[in-house]
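Missing here: one protein chain of the complex. Every other protein chain is in place.
The block that comes next holds chain A.
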């Protein structure tokens, strides 16, 4: 059988007509990172709640990382099926903005329950947490309490981190180190590099390696241990508390200019600030919601590491220096 483009086109057309005929409700397509979209993530719960409230279909498309999702949208250009991109953070949102692919949200974001004031015309926050290293208490008896202590760990102490070019926590770690070490950041990365087992594209891959026992610590969030306590009844996973303070991560979403369902997309962005959404986040995305709920946070969250302070660079500053900080990191890792 030779490949026949005309026939393929015809088939695609046929299929799309067939799918239109069977369901007249609009479909809101949301690109995100895979941990959000998977069956045990927040995606399905949010989909159910939103579909019930607004007569529509929600389709989450999980990519290996949120920056990966952004790149996919860039690759697809105006033909993208995405209506919303969900999962970037404030560090990379400016870079996304520069593509000109996103639309303003016109929502009021000033009353949200966030540790820092928030204003951005394009990206809407939906949860936040603190970047931290997670370890298994049974295996690591003396967890590091600072970046210095981390670099001074024995040679065979290994961590997995994420690539700052593809993953938001990975970029956060880079900025965290930069904020503490300033012009000595490159030198610090050189010292840390023997401890880096591997650098993965996205968070899921890192966390998977860690759970398989390939590494002693994984770059994740202060709120990650809550998952193991609530879902698995295991209290041996902890996040290392660093004295210097922890880099904060505010996750955001925005709708696309090319979206054919802008009204619905805006309703979804608004929905992210509803109590329904806020109740799903802590025990499904394992992060702090941006609005307070009547019930408050689950009790387990009180046992989690509370950073002494939140370090967070302004998005515009990050964007101005992102490339050079990443290049400094790349050069430091060269051998």
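The definition used in the following text is that a residue touches a chain if its C-beta (ideal position, glycine included) is under 8 Å from a C-beta of that chain, and two chains touch if they have at least 3 such contacts; residues count from 1.
We take it that contacts and distances are computed from a predicted model.
Asker: The complex lacks one chain in this depiction; which UniProt name from "Oxidoreductase", "ABC transporter permease subunit", "TonB-dependent receptor" or "CoA-transferase" does that chain carry?
Answerer: For the chain missing from the view, the UniProt record says "ABC transporter permease subunit".
Asker: Considering the whole complex, which of A:202, A:282 or A:315 touches the chain not shown?
Answerer: Of these options, the touching residue for the absent chain is A:202.
Asker: Can you tell me which of A:45, A:105 or A:158 touches the chain that was removed from the display?
Answerer: Of the candidates A:45, A:105 or A:158, A:158 is in touch with the missing chain.
Asker: Of the residues A:141, A:182 or A:212, I need the one that contacts the missing chain.
Answerer: Missing-chain contact among the listed residues: A:212.
Asker: Where does chain A touch the missing chain, residue by residue?
Answerer: 1-3, 5, 8-9, 12, 34-35, 38, 61, 64, 67-68, 71-72, 74-77, 79, 156, 158, 163, 165-166, 193, 196-202, 204-205, 207-209, 211-215, 327, 330-331, 333-335
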